[in-house]
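Just one protein chain is left out here, and the rest sit where they should.
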Amino acid sequence: MTGTLDLAAQRPTPSAQKRINFPSAGAAVRLIAVAALLALALSTPGFLSRVSLIALANAISLVGCVALAMTFLTIGGNVMSFSIAATTSVAGMVFMATLGYGLPLAIGSSLLAGMIISGAQGVVIGTLRANPLIVSLAAYALLIGGTQLIAGPKIEPANLDFQIFKGRLYGVPVSFVIFAGLAVLGQLVLTFTRVGHELLLVGSNSKAAEAAGIHVARITLFAYVMAGAFAAVGGILVASRFGAADMQTARGFEYTAIAAVLIGGSSIAGGRGSLIQTFVGMATIAVINALTLLQGFSMEVQKLTIGLAVLAVIIIQGFGRK
Amino acid sequence: MAISTAQLSPISRLAVHNVTKRFGDITAIEDVSLSLERGEIRALCGGNGAGKSTLVKILTGVQAPTSGVIAVDGVSRAFRNPIDAQRAGLALVAQELSLAPDLSVHDNLWLGHADAPWQRRTAVGMERARASLAAVGLDNLSLNLKIAELSLAERQLIEIARGLIRNASMLILDEPTATLSEREIARVFDAVRALKKSGCTIIYITHRMGEVYELCDSVTVMRNGRIITTEAVKDIPRERLLELMIGRKLSDVYPPSDTNLGRVMLEVQHLQVPGAVEEFSVRVCAGEIVGIVGQIGSGSIETIRALAGLTHNATGDVCIDSKRLALGSAPVAASAGMRFVSEDRANEGIFLHMPARSNMISTRLSETSNGGFVRPRLLNRLAVGLARQVGFDIDRLGVTAGRLSGGNQQKLAIGRCADRVMTGVILMNEPTRGVDMGARAEIYQTLRRLCDEGNAVLLASTDLEEVVGLVDRVVTMRYGRVAGVHNRADASETTILAEITNAEMAA
Partner (left out) sequence: MGLIGEEKKPLAIFGVVAISLAAALVMQGNTSVELILFSILQYFATIGPVALGLGLTMIAREFDISVGSTMSVAGCIAVVASTSDPYLGAACGIGVGLLIGLSQGVLVTGLGLSSISVSLGFLITLAGFAYVVTGNMTIPLDHADVTSAINAPVLGIFSFRSIFAIACFAIASFIFLKTRAGVELIATGSDPTAAATAGVRTTRIVVIVFMISGGLSAAAGVFLTYGLSVASPSGLTDILVPAISAAIIGGVSLTGGRGTPIGIALGALTLCLLNAGLNALGVSPVAQQVVLAFVLFTVAVAAAPQLYRIIPQRS
């Protein structure tokens, strides 16, 4: 019902195509929804203007990185993480705090921070099979409180090296290029590496994966480390955009992120989905946001619309399974 | 002489008319008709996948039939839920018991009663609970004990007592003795006979010949979702009944064993799993199929799981191909050469939401990847090759595993063990649970082929007939210990059954 994530392994033989590619109710509804959305977008004056598109690209790239990070966790069977946005913020703070030692080091330490924070949760969840929601909730509270105690509310950068992340590349915002690049890179990892395949198997059914001799704990750790790295990239972009790092800016990103994952069509039960789908989901959210604004609705309606879209997708997935 | 349905008596106690049930493309039962009289004990026989459990679910309102009618005392009924069936006087004593382990005996007896009072406990309710316990011979059982603290036999009897507390006049017993010792079986029989005397109609599902002839008045045989015959027990000879159940000669199902034994592939000494296996030792050679037989709770299933590395607290000396294996980790066991096929196919055996292709190669990613990168073409070729080997339709490799029949799912689970560079040990629990006869024969042949490739097979099964027909050696287990070892030649169903149920020394 959703796009194939593993093109090579799932390419059906011609005769099989007839048998399996029934257009399921879910896929049909989604197709109609996308078509309607596009029609609405194209008929809305000002939507296709250059300024509007750049604003759109800008709007989705920061939280988009977090959504990509979340995708690793969702398809790996861990539902979602409440702490992923806090991880983003902390990575941003680390970036700003170490910027004085040079940009490469700052980027490196930021990525490392993200991977360690997320990976530590991955160890507990993968090895002990602790509930991922509860662990991430504890990590969320710990990160919010802990950073406040250690670093204070805000970190100002030592220099302006971060400005390169605010620039444009041939007119396209750098942050969007990075977001799109991450989506492609992550998807390549999922499609063409052994761990990628194993991640989907673990997400589909961790007990069966264990019985099949897959190192479930290691694969889960891999998913969390990847998520941490991607979230850290998001953190660097957020901090750069606003010229300083704090715990507030990215607050609530986890909800937009999981919304993008689900609207993109990845299964919340794990095992099915892709980063490309999340990219599409993020773009859909951005279009919805832009449309509600252009049509004269308030910010608040945006939030409600996104929520309803998520709910609709979950319900459609339920109908699709029936 | 066959009793033709619904014609002998114009109004029977319970009648099923032309009931069919389909799940998507799969037909579970087709055109099933039955008619039962007051005080009749009807045996319902048939192998796995014959459609018995679907029929039971329809009779008890758990599932609605696709077409067909159920009539009680001549009045047709449509059960929308189990409560409707209960009100009509039908009660099920389920094989997988429907007791809540966290609740007390009293609460379980009244659980789901259509007319239970709103209070948890009433004096009248406790009185009736005691009376129903007494009727099944559990006079001295405390109502406050939790179900988790009771033996399997006691739980079985409590299920029957629950039927009594509901004033059920038609009881369906689904293999009530499968897990019991002989003395416990006698208790259940006594209870069933008492029910018959009081006018109850009983459908007794079993695959044990002896029980049919000892307890039942008439017998209905199902196979592949259809009723093959319904006859009075006294009119049908044993051999004939056995043949009807299986649907073909035994020799057609099981491939011949050509025992060209190779080197010792698996050597197990003093395997222990706390609470399940006390002492287990075995030696299995390449090219050999060894079957472990025991009732539920005997430790046979747990033995296989422990060897597959799925039990964290198992201990013992295990050597695979003369190399020591550390227990307790499934990935470690797998890389040493253990290939496990689970008894719980839906939850552990296969990936239900994944395509058949992904299932087929799920254990083979290491040999189809290079430096961490998978090679799609190699994966595809391997999947197709394995499918051919186990007789899986290669056009259906793209189908989600959950949509396949039990037999095809099992082929996926076994297929991924085949054709490996490194030979090893195939560990299987219940190789053909929920698999129809046709697919069974193919699975048995696949197992033989795996042996010929130089693998060893160790399987645990509660299906005696399968074990006797398939394996080269039988190891019987009782109370977590090995009870006996037999070669294929001197193993018969009766001797094995006696060995695994010989429970008179039970404390």
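All chains are identified by letter, namely A and B, in their written order; residue positions are counted from 1 within each chain.
The working rule: a contact is a pair of C-beta atoms (placed from the backbone, for glycine too) under 8 Å apart; a residue touches a chain by one contact, two chains touch by 3 or more.
Keep in mind it's a predicted model, so treat the numbers as computed, not measured.
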item: Among A:41, A:54, A:144 or A:174, the residue in touch with the chain that has been omitted; value: A:144
item: From B:114, B:186, B:326 or B:485, residue that would touch the chain that is not displayed; value: B:114
item: Absent-chain interface as seen on chain A, which is shown; value: 79-80, 82, 124, 127-131, 133-135, 137-142, 144-146, 148-149, 252, 255, 258-259, 262, 268-269, 298-308, 310-311, 313-315, 317-319, 321-322
item: Residues of chain B in contact with the chain not shown; value: 60, 62, 81-83, 86, 92, 94, 96-103, 107-108, 110-114, 116-121, 144, 162, 274-275, 312-313
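Simple rule for what comes next: only the chains that are shown with their structure count from here on.
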item: Centre-to-centre distance between chain B and chain A (centres being mean Cα positions), rounded to whole Å; value: 44
item: Touching residues (chain side chain A, partner chain B) in the complex; value: 6-13, 15-17, 19-20, 192-198, 200-201, 204-205, 207-215, 267, 269, 271-272
item: List of chain B residues in touch with chain A within their complex; value: 308, 310, 330-331, 333-335, 338, 340, 342, 347-355, 357-358, 361-363, 365-366, 369, 372-374, 376-377, 379-380, 383, 394-400, 416
